[in-house]
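Omission of a single protein chain aside, the complex is shown with its protein chains in their original locations.
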Amino acid sequence: MGCGECKWFFPLDEDPNRGDCVQRESDEKSEYYTARPCGAEDAACEKFEKK
Amino acid sequence: MSAVEMRSIEDIEKSGQWWWWAEHKRSQRLDYLRKAIWKKGAKGSGYNPGVKLDLERALLFTDAFKANEADSLRMRYAKALANVFDNITIFIQDNAQIMGYLGSRPHTIIWHPEILFLLNEDLYNDRTVIPDPEDENLAIIRELCDYWNPICTGAKVFNLVPPEEIVKLLTGVIGWGLPIARIGYATKQWDYMFRLGLEGIIAEIDAQMAEAEEHIYNKVPEPDELRYYEKLDVWQSMKVILEAVIRWARRYSRLARIIAEDFETDPKRKEELLRIAEVCEKVPGKPPEHLQESLQFDHFIQIACRYEACEGAWPCRPDYWHGPFYDKDVNIEGTITHEEAIDLTGEFLIRCYEVGWFWLMLARDTLQGITGTWVWTLGGVNEDGTDACNDMTDCMLEAARMVRVANPTFAFRYHPAVRMKTMRQVFECIRQGLGYPSMRNDPVLITNAMHWHKHPLNEARRWVHQACMSPCPDTKLGCQPFRMANATIIAAKAVEYALFDGYDNTLQMQFGPHTGDASKFASYEELHDAWYTQLKWMMDTLVKLTNGGRYMAEHLDPRPLLSGLYERCVEEGVDSSHPSERGNSWVTFFAWMETGDSLAAVKKLVFEDKKYTMPQLVEALQANWEGFEEMRMDFVRAPKWGNDDDYVDQVHVRCHQDVAKHSWEIKDPTGNPWPPLPENIAAYVTNATKVWALPNGRRLGDTLYDGGCSPGAGMDKKGPTAVLRSVAKIDHIGDVRATLLNQRLSPQQLAGEKGFNVWYSYIKTWADLGIDHVQFNMVDNETLKAAQKEPEKYPELIVRIAGYSAHFVDLNKKTQDTIIARHVQELGG
Partner (left out) sequence: MIKCESCGYEGVKSDFRYLYNTTLDAETAYRECPKCYGWVVVNELQEEKVEKSLEKA
């Protein structure tokens, strides 16, 4: 399974093989969304959820 | 009835709990964002619990640096930083409208491993900030240290001077750090950036490169055209990094759009996110047209520059540059309300307060409670001399009272034509216990800038605080890329060296030149001459290395991003450190005012009253006054600065004049002098264990005087006017680049309308006397002592240290004690 199949993967319009892993995170003071660049073919991580 | 309405202003004024008022007055958004802050400033010298190192910047930078070995150093740096901008995790906090953060999570601090091996080893040994899994991350840090330590900038700068001088420079007595561009303070040239946007600058770079190629590719170049090979590399590196900054901003645009379209359910927040997406798509690539865009542009640039370098100060003038956008949006087009502008401005302050990186313990200790001296300049005059205060000035001051951050602080350029409504806003900030703005005497400092560094009048009128104190124009030839914090001496040590033949009793080594056995001095003039020789030696030793570091920086430590933001560098194809600006150097004098008080005490008690002899004095000082308490008290009771006493004041004035004279004898790489700038930040506490006993009655360990021209704590016995009269004897144009005066005022006395009138009258007197600076603490001892006992009840209590503000509870006990010990002045009689 690759990141491209994950519901948190958001591909770039200009290159669907690249995109961002977008996550909802929080700490004791605030909540926020993060974005980390990744590739559709990258190996999935523990946060993987099927699209 | 709201909580605020139920509690009267008089009641809050009486209790001093202005933070309570702010919490209830500010918007829900600002309240959320203010409480979301992780303080990155050190508490004492350690980081606050929960603050953790972010390894992403260090790893991404290093990966790309290693991958581009065939490139020049500047291009490797540019590509390394571009890799960070393209790949570091970004985030958008709930309620946020301004984007950009130094690190991948709100609680993280980044690390610049390429700068200094001492910093790297500090990190490896500071286990409080290492994120989990600790062992794994420590191994990564070790590997990065081993890679960077031998090739970092610090290692190269060490090679510029002989080893014995390096030893002296590392003591902190001469120098406070090293002259490294990536630990500098850099003015930003907003007229250039706002006019063109980064895409416009890139277009100028392209044009320069096309012209350069004509010189070297399309014909056999003449010898003087060969320099274009190097210039091309400079321009190419600028372009690489400017494009990366635009991409980084657009990553926020994309994330905001994803959140709006795929996650957010609240229509109002959705709309905000889409506006954020628009703004981040546009700036900093294109020039801003609205307030949110200009603030966002500004913040992106400030953060991007701090990804490149540990910029320890934040020179800017936000009301001047953002004022036209406020005016357009709020007053002319009505696209946003004043309250919405307050929200944006308050967040703009919060985003600055969040900024932090892993920093040397030495520096953390001296800047307790904050991460850098973020002193923002407000007020002043326009280039034509008219009042520059505008509605954005007032908006900044109002927002500051809502968010009550300890950093940034403001410094206000006062001049006789400042509009009254702004003066009232300034006073409200001070009265509400923020400790800022500090007050700067604009006409004096404009003339001062012209005197020392030959800035033309219209440019001198554009000055901003380069760090805590020193004015610097934010113009094409005024912008200073590289003021080195290391250009600092502990000036009181010159008195110590004069009394011990150059020997340092604290460090137990011969430090300064031999100036003779002081116990044999037969006249005051011999002592004065010995002191002057020691002080000149300290300035010379410092300036030698600093000049070398500055001159070599474009080769050892280039800054492609900052270079690409300077018009002069884009035009000339040179690095920002290339000394082609007008020059604005100064030497910071920590612990300066002990000098005159010490020399005057010896002059009176030894050479005039002959109550003691020089051998007795040297013996007593050698013993750190231990066993000589009665004698020490005599020296304490000798005339002291701050009481309008000409005897001691004229000793001080002579010392100032001597130093000013030597300042013209030593030049910086631009050919300008090195004027003195006495101030202390929190170094008056941390240097207490570095300065031996002095003839003003001070013992090793006692805190030093807290300002640059302030009297010693409790030594001013004759009221505020006498303090001002003493301070006015210094020539604030010709003797110093600037100097810092701390004063404490009574909050009770300055309550209400009468309080404003009393304070305003004081300010007019201060300005008429030609004094360049004054800053106030307006918190009473009762509150401070209560906060010492029960800090958990006073987390938001802010005090002025010396050149910056901090939360009182973030200071160590000794620093707290020194603030309580400052004399509270009664104004107005």
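Order of writing sets the labels: A and B. Residues in every chain begin at 1.
Basically, a residue touches a chain if its C-beta (ideal position, glycine included) is under 8 Å from a C-beta of that chain, and two chains touch if they have at least 3 such contacts.
Bear in mind the structure is a predicted one, so any value in this text is a computation, not a measurement.
Student: According to the contact rule at the top, which chains on display are touched by the left-out chain?
Tutor: When the full complex is considered, the omitted chain touches B.
Student: Considering the whole complex, which of B:203, B:226, B:509 or B:633 touches the chain not shown?
Tutor: The missing chain is touched by B:633.
Student: Determine which one of B:251, B:698, B:732 or B:807 touches the chain that has been left out.
Tutor: Within the whole complex, the residue contacting the unshown chain is B:698.
Student: Among B:688, B:738 or B:774, exactly one should touch the missing chain; which is it?
Tutor: B:688
Student: Determine and list the subunit B residues touching the chain excluded from the picture.
Tutor: 624, 626-627, 629-630, 633, 636-637, 688, 696-703, 712-715, 814, 817-818, 820-821
As a working rule, only the chains that are shown with their structure count from here on.
Student: Once bound in the complex, which stretches of subunit B touch subunit A?
Tutor: Spelled out, the residues of subunit B in touch with subunit A are 32-33, 35-38, 50, 86-87, 89-94, 96, 104-107, 251, 254-255, 258-259, 262-263.
Student: Using the touch definition up top, name the residues of subunit A that touch subunit B in the complex.
Tutor: Against subunit B, the touching part of subunit A is residues 10, 20, 22, 24-25, 27-37.
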